[in-house]
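Of the protein chains in this complex, one is absent; all others appear in place.
And now, chain A:
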Amino acid sequence: MLEISNLVKRYGHDEAVLKGLDLTVEGNSVVAIVGASGAGKSTMLRCINRLVEPTSGSIKLNGNELVKLRGAALRRARRKIGMVFQGFNLIDRLTVMENVLAGRLGYVSLYQAISRRYPQADIERAFHLMERVGIAHYANKRADELSGGERQRVGVVRALMQEPEVLLADEPTASLDPRTSEQIMILLQSLASELELPVLINIHNVAQAKTYTERIVGLRHGKMIFDGAPADFNKEALDAIYGGIEAPDDEITEAPTRVGEGVSHDQA
């Protein structure tokens, strides 16, 4: 169970990005976090695994307070929080297998990490998960040789290698073409129920959020202004979240706004 209470994040002396956010995610639910750019979605997710330092507030994962952790205790806590990124953030020059095993870096010793002598169980788990998402035959390929969708699968497997207690996905489909991004959403949805894992997904595409998640949380200006089932997410909620913001149409329709980007990634 993930409990966020009264979370505040302020960069420098600017206006706070997050203004006292409360959010509780239980069990294996898939939660979509929607909001315009700058609403604080990414900051909230990054506060959870402390890639961003919260200014104040509390974040508890299964009763364990994360906000005050430092050093080794923080690294131990991070092992239990998997993260999937918009830009995949794979180590391009390493093989798919090395990228996947990197999910175990919080568990193995430095010698094991550098010499790539990972425990047998980790290697088994890696193959098992790669087979589950259909990338096992790429194990020895360099990560940058894969297409965008395949790269994001590597990213997901890397996060799952951590044996996480919660999975954070920061715009996991924004760099992908529409069809591939649907596949990734389906994958995240089914993995959540298979592994009984709560998943938090930052997402721009409201149509996908409604289709593939069980709960939608809407942020605006660092405050939660909607929290409910996809069925209740109506026109009013949409307007409340995106209203008055320039050209919101691109974000909320199913329009393939990022097709170009996804394709160019495929070729890269």
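Simple rule for what comes next: contacts are C-beta pairs under 8 Å (C-beta built on N, C-alpha and C of every residue); 3 or more make two chains touch, one makes a residue touch a chain; residues count from 1.
In the analysis below, contacts and distances are computed from a predicted model.
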{"item": "Per UniProt record, name of the chain withheld from view [\"4Fe-4S ferredoxin\", \"Cbb3-type cytochrome oxidase assembly protein CcoS\", \"Phosphonate transport system permease protein\" or \"Proteasome subunit alpha\"]", "value": "\"Phosphonate transport system permease protein\""}
{"item": "Residue in contact with the excluded chain [from A:L51, A:I123 or A:L195]", "value": "A:L51"}
{"item": "Candidates A:I4, A:I59 or A:A102 - the one touching the absent chain", "value": "A:A102"}
{"item": "Residues of chain A in contact with the chain not shown", "value": "49, 51, 75-79, 81-83, 85, 87, 89-94, 98, 102-107, 110, 113-114, 155, 158-159, 161-162"}
